[in-house]
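Take this structure, written in structure tokens, and hold onto it; I'll ask about it next.
Apart from one protein chain that is not included, each protein chain of the complex appears where it belongs.
Right, chain A next:
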């Protein structure tokens, strides 16, 4: 059974992963469905796939129950393993590529409670940073904040490399939603958001439309979907708003490209659109 499916940047290719341990890539241009690649390498059900930005080439990350994260790359029309990360002690549940402004960086959340950040440093080398005990019992989802330069509403002097602040949000089995920020090369817990009464299954940071507000969606085993908003650019005060309480587990939340629609998938099988 299919566990996750993701369209690439242009909607021309689809990657799916499943409990049969494979990752499949389809060409879906013009309504067709042609199998382009069948990637084998995992030894357990594959939970999630994520496409990297096309400027790095055709790169796909997958994570699995077998505790591994595999990064696949297409070279000369053939897909192959680019990198394999085995640093987790338990199932890796979620992978998410950071905004391309940060380079090629992948966040991975695992049932061992840790979150790893893999950064491509060139020449087949990856730098690994690990946040241990990010969530007690396990981490279920990770999602990056859009790249925003602090004070970006003011013009940056041209020619200077902007000072990005890297942030992402994670959800875990401790019922918490946590925000993480990188400071001086180290990852620190920035915020702890409590509202759910059961495992947080998915989190999603909404795309930026230039306003100073940040918005995060979280969904949980408790059937609730919360929308978290922060109005101050420093990112310190977050307010929760209950979007809806469903009658069953909510597995997945996902923002549209411009962030005005949130799609929610839950146990009572309604895919709801909300503005």
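Throughout what follows, a contact is a pair of C-beta atoms (placed from the backbone, for glycine too) under 8 Å apart; a residue touches a chain by one contact, two chains touch by 3 or more; residues count from 1.
Just so it is clear, contacts and distances are computed from a predicted model.
There's a gap in the complex where one chain should be. From "Signal recognition particle receptor subunit beta", "ER membrane protein complex subunit 10", "Alkylglycerone-phosphate synthase" or "Nuclear pore complex protein Nup85", what does UniProt name that chain?
According to UniProt, the chain not displayed is called "Nuclear pore complex protein Nup85".
Per the definition of touch given earlier, which of A:36, A:240 or A:263 contacts the omitted chain?
Result: among the candidates, A:263 touches the missing chain.
By the contact definition given up top, give the residues of chain A that touch the hidden chain.
Residues 1-7, 9-12, 14, 16, 18-19, 31, 33, 45, 53-57, 75-76, 100-101, 207-211, 248-249, 251-252, 254-258, 260, 263, 265-273, 275 of chain A touch the chain that is not shown.
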